[in-house]
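Excluded from the complex is one protein chain; the other protein chains are retained at their positions.
Showing subunit A:
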Amino acid sequence: MNIDIDDILADLDRDTTAVDSSLITQGHNDTTVLGSDGIPLNKQRVVPAAISPVSDFQTLMRFWRNERMSPELLPYPHLLMERTLRRIQDQLEHIECVSMGYLEEQSGSAENTSESVGSTALLNKLPLLCMEADLERLKFVVRSLLRCRLAKIDKYSLYLRQFDSEHGVVPISELLSRQELEYHERHSAMLLKLLNNSILRHMPPEAQAVDDNDGSVKMVDEPEWDRFVFVYVNGPDTKQGVDPRLQVNELGQQFYPVSIQELHEEAELALGGIYVMRYNVVRELVLDDMVQLI
């Protein structure tokens, strides 16, 4: 007789991990000299397990990759960026403090000559080296992400200008950060001024608009919604039963059914598969983090 005790074991497992993680976070809090977790307390209470520097970095990486590959401008992750920027600032100060400490320590270690100074100095420097490299890596991602967004803002500036009035789906303050909004407004004003002064004022009045969509060629550059992208189907985070869109095919694989409207075709996105798809087909799934652009 076989008794299936997997669920009981899983219960026990969960218990021990809960204890462990609380110990770890406690230890972590001890080491953070500057109280630099960067998490407002109320948010920590709402989602206690989800927010940590590491998970935030992973989310940031995913967002960076999505942003780089998607044809449209994705909504700005306000909270995530706020936390990340705060952590960068704190870490900068932390590194500064630690490196100041080294100066004192070295004068101290010269006195007790028991150990070989060279190797211990290297060992002491290693964490500092790593922390600096780590910070540089994080800053690189942030920089690259923001530059990519700025390039898209440049490209779609006319499209974004008509965003507020016609498409009421996402307010523009949600889509852009405050600085990006400012960049967008001032940059398009400058560009407009240049065009107006150099060419447009010599045109007949009916041809002076820069966002004329009624002519033979549309002047407002919309994102290419049906551009092809590579996607990786990673599925929902934890329990797979939760997502109602997920279905099971005859091979027992879980997949998302999607339909390509232009061709009247149905397609299956199996979990763990890599596909080349039109962006508008997978857009919903990308925004819900069920698939990732690669």
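What we mean here is this: a residue touches a chain if its C-beta (ideal position, glycine included) is under 8 Å from a C-beta of that chain, and two chains touch if they have at least 3 such contacts; residues count from 1.
As a convention for this text, contacts and distances are computed from a predicted model.
Colleague: Assuming one chain is omitted from the figure, identify its UniProt name from "DNA replication complex GINS protein PSF2", "Ribonuclease", "Aspartate--tRNA ligase, cytoplasmic" or "Probable electron transfer flavoprotein subunit beta".
Modeller: The record names the chain that does not appear here as "DNA replication complex GINS protein PSF2".
Colleague: For the chain that's not shown, point to the residue among A:13, A:82, A:96 or A:154 touching it.
Modeller: A:154
Colleague: Can you say which of A:74, A:88 or A:220 touches the chain missing from this structure?
Modeller: A:88
Colleague: What residues on subunit A make contact with the chain left out of this view?
Modeller: The missing chain touches subunit A at positions 24, 27-28, 31-32, 53-54, 57, 61, 65, 68, 87-88, 91, 94, 98, 101-102, 105, 122-124, 126-131, 133-135, 137-138, 140, 144, 147-148, 150-151, 154-155, 226-230, 260, 262-263, 265, 267, 272-278, 281, 294.
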